[in-house]
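I'd like to ask you about the structure that follows.
Left out: one protein chain. Kept in place: all the others.
Let's turn to subunit A:
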Amino acid sequence: MDPKRRYSYSNLFNLESLINFQLPQLDDDFDHHGNSSQDESRGSPGGAPRNRSNGIMSGRELKKKRRTSYSSDEDGDGDRGYNTHISEERYRAMLGEHVQKYKRRLGNSSASPAATRNGVPAMRSGGSRDQKSTNDHRGALRLDSASEFFNNSTQKLGNHIQSDFSGPYGGDRSIYEPAFLDLGEDITYRIPPPYEKLATLLNLPTMSDIQVNEIYLKGTLDLETLAAMMASDKRLGPKRHAGMSDPKTQFESLQARLRAEPANSAGQKFSLQVSEAALEASSIPEGAAGGIRRSILSEGGVLQVYYVKVLEKGDTYEIIERSLPKKPKLKKDPSVIEKEEMDKIGKYWINLVRKEIPKHHKIFINFHRKQLTDAKRFSETCQREVKMKVSRSLKVMRGAAIRTRKLARDMLVFWKRVDKEMAEVRKREEKEAAEALKREQELREAKRQQQRLNFLLSQTELYSHFMQNKSTLSSEAVTLGDEMTNDQEMLLSSSEARPGEEEDPEEAELRKEALKAAQDAVSKQKMMTSAFDSECLKLRQAAEIEPSQQDAAAANIDLLHP
């Protein structure tokens, strides 16, 4: 249906065809994918990585969210369709977006792809504040690319150029591209059939048309250029409108845009209407909760998904508050997890084994050795202690023998001494006893002598007395006093001295006579004395036997009682 109208110039800006377009397939998204994939496959070698990141994103995102994220100030035109379920409008919008994306890819400056990304540009260049400059930049680039395409009207060529362009920006592109591509769905992204095929099937414009169209749209739309475009390729009519939003990006701000708008052609207006409607319907209301996911390229060149809260929204800028999303749970393949975990554990284990074990072993061995030496020292100390105690007791033991021997010797000596003393004492006592006996005997003897002397004296005195009486009767006296002669003699000798002094012849006579008488008396006395002596001797002998017998008895008693 489309193609017919496309060729007429009057229809050029009439989107009716698109609006009325019946969905060729039930699954709008799939269709869409078809387009995008086509883009991508054409896009060139960067395809694979793009695809991957795209896949991840699409997988995560909810349809709605994504839709909103894609809707933006300038690109909003297509987004209205999202609100209604699957509608023609939506289809159309998507188509338009694709076209844009495709174009952007072609445009391929670091800035331009971002532009399509629903208001990303501001953030991409490192924050919303920068928006102006980026817008400028982007606009310029876009113009460049547009003119370029214009010049090379064959899309193929353009494509090539684009790939050339992409050279330096390759990285960026690969990152950005997926976002465009996953416009398709949260349904897993597949590499769809080539666009060309779909195009023929669904009566869509061919690649070349789209490109040209885009370029055309990018430039401020004026009839001249349009006519030129038509001349070069007639089929691009309706497509243009889909990408209509792009021109706005040129404007630095909403005001600028507003100013510029009147100047635009009717077609432009129409497109604007669409886009505005889309904006109204699906753009992010200001101050919405920060639940919108966007991929933002940081200054460091890392593309990261942020949750974005739109604070203020302009046509070409957005003030947003961004926050890092919670780390999505990686749902890896269990086998991969297992492998990773095993690797981790294995690495840790090897590290432990290589570094820790030898170290700890050393510690262990040292500890063991220390314990051993401690035990040894301890036991030695114990041994010494015990030995000391034992030796002490041993010394006592050994000393005991010596001591007993010494004691015995001491005892022996003591008793010997005691014995000696006792013997001495006894000897002395005996001696004393003997002396006492002797003394007693002497005393007795003396007494006896005294008695004898006394007796003798008494005898002598008796005799002398007797003689005195018997001086006349001398003879008789002599005979009678025979016994007394000894005593008389002694008396005479003593008396002789006295008579010697007064010797007288008469007396001498007398003395002779006396002497004669005395001699007679002495001889008589001697005879008496000898008779007495013999008698006395007999008596003494008898007396002496008795004491000897007594002595023997005493000796016996002594033996019995020492």
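Basically, a residue touches a chain if its C-beta (ideal position, glycine included) is under 8 Å from a C-beta of that chain, and two chains touch if they have at least 3 such contacts; residues count from 1.
Quick note on the criterion: contacts and distances are computed from a predicted model.
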- Any idea which of "Proteasome subunit alpha type", "Actin-related protein 4", "Large ribosomal subunit protein bL21m" or "Anaphase-promoting complex subunit 11" UniProt assigns to the chain that's been left out? "Actin-related protein 4"
- Full-complex contact with the absent chain, from A:Trp349, A:Phe378, A:Trp415 or A:Phe455: A:Trp349
- Note on the structure: Out of A:Glu341, A:Glu430 or A:Glu461, only one touches the absent chain, namely A:Glu341
- Specify the residue from the set A:Gln304, A:Ser323, A:Gln371 or A:Ser530 that touches the hidden chain. A:Gln371
- Item | From A:Val336, A:Ile357 or A:Ala433, residue that would touch the chain that is not displayed | A:Ile357
- Task: Could I get the residues of subunit A that touch the absent chain, sorted low to high?
- Result: 338, 341-342, 345-346, 348-350, 352-354, 356-358, 360-362, 364-365, 367-368, 371
